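To start, I am sharing the structure in question, which I have written as C-alpha cells.
Every protein chain except one is present and positioned as in the full complex.
Right, chain A next:
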Amino acid sequence: MVSTLRERAREVAAAVPDPELPMLTLEDLGVLAEVDVAEADGAVTAWLTPTYSGCPAVAEMAADVARRLRAAGFADVRVRLRIDPPWSSDRISAEGRRKLAAAGIAPPHPGGLLQLAPTRRAVACPQCGSADTEELSRFGSTACKSLWRCRSCREPFDRIKEI
C-alpha cells in the first residue's frame, strides 16, 4: 500500500515543471531528490536539491510540488531541501537534455565542471546544428545559463552551464 502510494506521489511530484525552464520537469532537471510517504500517517515528504546557491525559484518549485500533491489527493504534504550532495548539471537526465535541445537551449556537456579554461569542447547550435558558435556572455538570463550565438545561422541561444 505504502509503496504504491509512494510511487504515485513520486509520479505526481516528478511531473511538476520547472518554473524557469517549463519544458523540463523537476525530475528531468535533477532537482527532485526523493519522495517518501510515511507508513504511519500517509504524510508525503518531497526533498528538492536547488541548482545554484542563490536560485530564486526555490520557493516557486516547492509551492508547485506541494500544490500538485495536494491536488492529487495527498492531504499532508511537506517539502524539504536537501543541499548535500549539491546539484550538478550531470543530474539533468537524458530526457531533460533532449527536451532542452528541442526547445532551443543547448544542454551542458556531461562531466560537470571539469576545467573552465583553456580547452573547451565545441557547442553545437540547437537551431541548425552547426558547431561554429561563440559564447557572448558566460552569465545569462538565469544563474544556470550562458548566452551564445551561432555564426552559421546567426541565431542567439541559451546554454545550460556545467557545474
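The rule is short, and it goes like this: a residue touches a chain if its C-beta (ideal position, glycine included) is under 8 Å from a C-beta of that chain, and two chains touch if they have at least 3 such contacts; residues count from 1.
We take it that contacts and distances are computed from a predicted model.
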item: Protein name (UniProt record) of the chain left out of view, among "Cytochrome c551 peroxidase", "Phenylacetate-CoA oxygenase subunit PaaI", "Stage V sporulation protein AC" or "Permease"; value: "Phenylacetate-CoA oxygenase subunit PaaI"
item: Option touching the unshown chain, where A:G30, A:P107, A:P126 or A:G140 are the choices; value: A:G140
item: Residues of chain A in contact with the chain not shown; value: 19, 43, 45, 47, 52-60, 62-64, 66-67, 70, 75-88, 112-113, 116-117, 136-141, 143, 147, 161, 163
